[in-house]
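The complex appears here without one of its protein chains, the remainder shown in place.
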Amino acid sequence: MTINKQLSAALSGLAFLIAASASHSQVLFWSTQAKPVEEAQAMRDQVLSGADVAVDYQPNDGGPWLTRLQAELAAGSGSIGVLGALHGDFAAMDTRDLVDLDDLGLEAKSATFNQLARLGTQKMQYIPWMQASYIMAANRKALEHLPSGADINALSYDQLIEWAANVMQATGGAKFGFPAGPKGLKHRFFQGYLYPSYTDGVVRTFASDKAVMAWEKFRELWAVTNPASTGYSFLQEQLLSEEVWIAFDHTSRLANAFNERPNDFVAFPAPAGPEGRGFMPVLAGVAIPRTASDMAAAKKVVAYMLDPETQVKTLRATNFFPVVDVNLPSDLPPAVQAAGDAVAIMSASEDANPGLLPAGLGNKGGDFNRVFVDAFERIVLNGQDIRAVLDDQKKVLSAIMEETGAPCWAPDAPSEGACPVE
Amino acid sequence: MRPHLLPWLLILPVTVFLGVFFLAPFVMVAKQAFVVDGVFSLGHFAQVASHWKFPIALKNTLLLALAVVPVQLALALLMATLVTKMRKGRDLVLYIWTIPLGISDLAAGIIWLAIFEQSGFLNSMLVALGLGETPSVLLSYQSPGMVFLAIALAEIWRATAIMLVILVAGIGLIPKEYHEAASVFGASPWQRFLRVTLPLLRPSLQTALVLRVILAFEVFAVVVALGGSLFPVLMSETYAYQFELLDSGGAAAIALVILGISVAFTLVILRILRVPKGAQA
Partner (left out) sequence: MSGDMRLASRYLYGATIALLTIWVLVPLGLLLINTLSSPEAVNAFPKRFWPEFDLGSLRFFAGFDGMIDALFNSIWVAGLTMVLSILIGAPAGYALSRFDFPGKETFRLLVLLTRAFPLPLLALPMAIAFIRLGIDDTIFGLGLVHTMLALPFAVLITFSLFSGIPIELEEAAWTLGCTRFGAFCRVVLPLILPGITASAIFAFVISWNEVFAAAVLTIENRTLTAFLLQNLDTSPLHLKFAGGFILVVPALVFIFAVRKYLFAMWGIANR
């Protein structure tokens, strides 16, 4: 090669390296949901391939997701067209950074979801996109150890503890699994399941005597829980490896177990306590950041996501359920059927005590979760005194509520002004 | 060219590059740690340090580094000495020993969890050998020692190669005559290692140790994979403040603590392993 040729080759290589990506003909869908590699692939191949704009679906960990988004907002321009994330992620954002979406005329079937999606403003800041919940799942081998007289579709916490104890006695190992790992959703269990079931509240009753009882119960449950749970974040793995026979987790984090071995597992509602059967939804939404370069195309994508047909495709791809009215086909994947049935029984049960997602906490959502996680780690893992820990954490919780002024949400009784910790 | 300008000229590119790509963003981030509501304050540090997890995370980080780095140093020295003495297959052995270098910490976490989890390879082996009927839970809050050991082993496996490569390159520069001369005077291999190899290797030792120690204080992915929520370290707290609590002031404060510890240890190592004047001429 002559020097000239080498030089021009080098230069063209450099040009290639520096060249910013060509015009953004695709809408970048920047999401924290449907992260697992095959779900992401299914989102691209089966869901978004049908949109009439080209969509580049990129799921990310929370860290990079947030960093990129903050950078684009700060720089005032960027490549993100559509955001996909949980209600909590949007709630933490400044609503001025999200485009009002009322003009799309899109909404969820549930008025509650639509209210949440306004994020305290008058207009839709995101559009509810898909929903899920937390349920229980068990290996069929565990069923023979159910306490006598217990109905798996109407378990109490006491029965669950007894059941897990029976299994432990029979197998020699603790086989209840709980998502207490670093990425596990343990805080949602306390906020949406344990507290409503035992105290009929979350914030008001945080440090009540009933709450002390709830934590005592949880300690009992923990005694028959696989101690490796502090490393569990996706219980489908431990169900499949049979480290765990009975598990609590997010429906989409149990899905692989049902899809891979549909005949080996059953799904059923969360247990009930003295104050009913507490449970909580998971709500994901789609939004458009103010920096989106092609607003029209981004809106098209949002509208496409709410189309009933897309919603069914999304259900197949991600195990998240539709938020609009759809006709569910009969050939859904096993995980969807199992989870769908369990959620339906849970919501229709007589003692149902549904909780709402925390609202009005703004960017203190993480601190709110940490109150519960800290209480768990101190009470259960470090064995500290329950009353002392709750009194201590109560101060933190009060400060968060006062700072944000967030009013109470169900099952707490409504409040005027900030929800008080009693 | 005037000779006394030469060193400045040589370090100019690094200085400019790091000034632009490290110092500028660093100053912006670090500033956040010292500002509360627009005024200078040490509030973030106080708040971060008063959280009950902070002392635990600090202790874990330091203990892990103190347990892991010396072992890695000894192992890397052993490997480097062994490999330089080989006559056949040196390339291959060295290659195998450097393999973990190519494995990211996230991937290493996945691999080692597959070994230590309850249904993992270690338990499979124990059961197959008849050393237990049911697989026991190895990584649990009831056995913090085991959790620590697992994390330490994984870190030793993953990151010893960093030191090895630096030391091997350094050992290669030690002239053979020194060893020969030492042999002539009747020095045993151990004495030769102690009196000849180690002192002459000092610059490389220093580099290897400093880089390794700094990275050890930022340990994260392997710890999260194996320790779950049982083994908080400073880096995991930084992540929690930045991405869960959305408290960039708090995150910056912990990051500065990491930085401070790293600087302190670096200064100590640089002092202990001073490169003698002679070698610099």
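Annotations for the structure displayed:
To keep things simple, chains are lettered A and B as they appear, and every chain counts its residues starting from 1.
Following the convention adopted for this analysis, contacts are C-beta pairs under 8 Å (C-beta built on N, C-alpha and C of every residue); 3 or more make two chains touch, one makes a residue touch a chain.
Owing to the predicted nature of the structure, the values given are computational and were not obtained by experimental measurement.
The chain that is not drawn here is touched, among residues A:125, A:156, A:197 or A:236, by A:236.
Only one residue in the set B:79, B:147 or B:182 touches the chain that does not appear here, and it is B:79.
One chain is missing from the display, and on chain B it is touched by residues 4, 6-8, 10-11, 13-15, 17-18, 21-26, 28-29, 75, 78-79, 82-83, 85-86, 90-91, 93-107, 110-112, 114-115, 119-121, 123-125, 127-128, 135, 157, 162, 165-166, 168-170, 172-176, 200-201, 203-204, 206-207, 210-211, 214-215, 217-218, 225, 235, 238-239, 242, 248, 251-252, 255, 258-259, 262-263, 266-267, 270, 275, 279-281. Against the chain not displayed here, chain A makes contact via residues 16-21, 26, 28, 35-38, 40-41, 44-45, 56, 58-61, 63-64, 67-68, 70-72, 74-75, 77-79, 183, 233-234, 236-237, 240-243, 256, 260.
The rule we apply is simple: only the chains that are shown with their structure count from here on.
Each chain gets one centre point, the mean of its Cα atoms, and the points for chain A and chain B are 35 Å apart.
Chain B makes touch with chain A in their complex at residues 52-53, 113, 117-119, 133-135, 137-142, 224, 226-230, 236, 239-240, 242-247. Across the complex, chain A meets chain B through its residues 62-63, 66, 92, 171-174, 180-182, 184, 226-228, 230-232, 241-243, 363, 366-367, 369-370, 374, 377-378, 381.
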